[in-house]
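One protein chain omitted, others in place.
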Amino acid sequence: MFLDGLSPERRGTLRRMDHELTLRVVGAEHRLSVDSRTSLLDALRQRLGNTSPKKGCDHGQCGSCTVLVDGVRVLACLTLAVTRDGSEVVTADGLSAGPPGSGGDHPLHRAFVDEDAFQCGYCTPGQVCSAVGMLDEFARGRPSVVTGDLGAAPELDDAEIAERMSGNLCRCGAYPGIRAAVARVGREREGTR
Amino acid sequence: MRPFDYQAPADAGTAVAAVAARPDAAFLGGGTNLVDHLRLGVAEPGLLVDVTGLLPTGISDDGGGLRIGAGVANADLAADSRVRRHYPVLARALLSGASGQLRNMATTGGNPLQRTRCLYFQDVTTPCNKRSPGSGCAAIGGATRQHAILGASEHCIATHPSDMAVALSALDAQVEVLGPDGERTLAFGELHRLPGDAPERDTVLEHGELITAIVLPPLPVAARSDYRKVRDRASYAFALVSVAAALEVTECRITDSRVAFGGVAHTPWRARRAERVLRGATPSDEAFHAAAAAELADARPQDGVDGGNAFKIPLLTRTLAGTLRDLARQEA
């Protein structure tokens, strides 16, 4: 490794620690070199120019940076970029009805606009990504803390949606609209299964 | 955030050796707590050894219990049908913690090792014996609403933030650890330590030791168990107090129980005194309150500029009673 053979004194003074990695972001492959300290959020925003995920707190307390990594909703701010070599990252900008990056709207994009599920828009891309991940978790029968019977498949009601979306803060208070948008898309999806 | 090196070894043995070799090295799991600490300046490792790709991610049957790989994500563990059926207290505890995104990231091995959310510990501009041994404790006499009422010391009044750990404490789990000198197994109840005069040490793990699995024993009483978390807002918040409880009632007598508390001590707090009071008692609010009183006899609330935390004594008493009452009703 980079540091092998260095004296302990020099280790503390080394300036940059570059690591090569590959990220597939919304279908496109990117080869980049990052500081070990670089978060996935900063790699996306500052290095790849994908500013769809937002920085609201930069340490896991607001959800604005939510993206889908290998299909799972995670917080990009608490993810070191270097740990995600080879991963597939999808941001709200890349979501569509077809495969990520195939263009066009995702049903949640339309539902958020129709239900006015945002005001300032800053938490919104994270809300949209979180909703995609959450509906997928729901479709796989995963429980939440408000699921009454842990042995049964949960119902997609307002309380379930609210609890599962509570990791995405919205200071504008667009929660009722967000809930309505997620419920609409969730119901449409249930209807087609 | 100071610069650090990063390694992603291929196996756990190499990872353990890499961390053991450098005093300033740390394991990186889901990162939900450590990356936060890097950013706050609370942790300043020189080397991060990524163990996310090498820890076991399976949940297997184990002599009537379950062996949970340390790499299993909290969300996956809570969704496991065996956990939901046989250890509902663990599923509920996991699901009451953090958020959907964080539960997808956080691991079985990492969750119990998360560090206190004490406001002062997380703020490097204030003294803290846990973060900087010998610097003092800014929490004492400060904002103490979230702090300990049990087992605190004059050096540290922090609480342990994990919900999962409270359930594991109640379930008599075992922890499997790989260290530079090989493997060892310890009872979950021995993992965490009270602050005493060395609050910088949260657990008994030595530098370089890595949790590889957590084992749940077969525990019939756990089939009727629950986790009750009390907080100001309805979600995405740490516990003011929490109760993990399991109850077995036979012919109107409590024949077995497990009780642990969260949000009140430096460790998940196994309430063995309460369990002793409950054994043989008739389920009733009187018995539940007596159990709480026995456990909280040594409770020492903190004053604070925010009004302090004396409220935790009645709150925990009533939360325990309510949780046990509901479990007793399930029994009937």
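So that you can tell them apart, the chains are marked A and B in the order they are listed, and the count of residues begins at 1 in each.
In this section, a residue touches a chain if its C-beta (ideal position, glycine included) is under 8 Å from a C-beta of that chain, and two chains touch if they have at least 3 such contacts.
The rule is short, and it goes like this: contacts and distances are computed from a predicted model.
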Leaving aside the chains you can see, what is the UniProt protein name of the one that's missing? Options: "Xanthine dehydrogenase, molybdenum binding subunit apoprotein", "Fe-S cluster assembly protein SufB", "ABC transporter permease" or "Phenylalanine--tRNA ligase beta subunit".
"Xanthine dehydrogenase, molybdenum binding subunit apoprotein"
Could you tell which one of B:13, B:196, B:217 or B:322 touches the chain left off the display?
B:322
Quick one: say which of A:73, A:142 or A:179 touches the chain that got left out.
A:179
Looking beyond the chains shown, say which of A:19, A:37 or A:84 touches the absent one.
A:37
Interface residues of subunit B toward the undisplayed chain are 1-3, 41, 117, 119-120, 122-123, 125-126, 138, 141-143, 145-146, 228, 230-238, 240, 305-307, 311, 314-315, 318-319, 321-322
Touching residues of subunit A against the unshown chain: what are they?
15-16, 35, 37-38, 42, 45-46, 51-62, 64, 91-93, 95, 108-109, 112-114, 116, 118-125, 128, 146, 158-159, 161-163, 165-166, 168-179
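The criterion applied here is as follows: only the chains that are shown with their structure count from here on.
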Just the number, please: Cα centre separation of subunit A and subunit B in whole Å.
27
Subunit A residues touching subunit B in their complex are 1-3, 11-12, 14-17, 19, 35-37, 39, 58-60, 63, 66, 72-75, 77-80, 82-83, 130, 133-134, 137, 140-145, 147, 150-151, 162-169
Which residues of subunit B touch subunit A in their complex?
1-8, 28, 31-32, 35-36, 38-40, 46-48, 50, 52, 75, 78-79, 81, 84-85, 88, 91-92, 95-96, 98-102, 104-105, 234-236
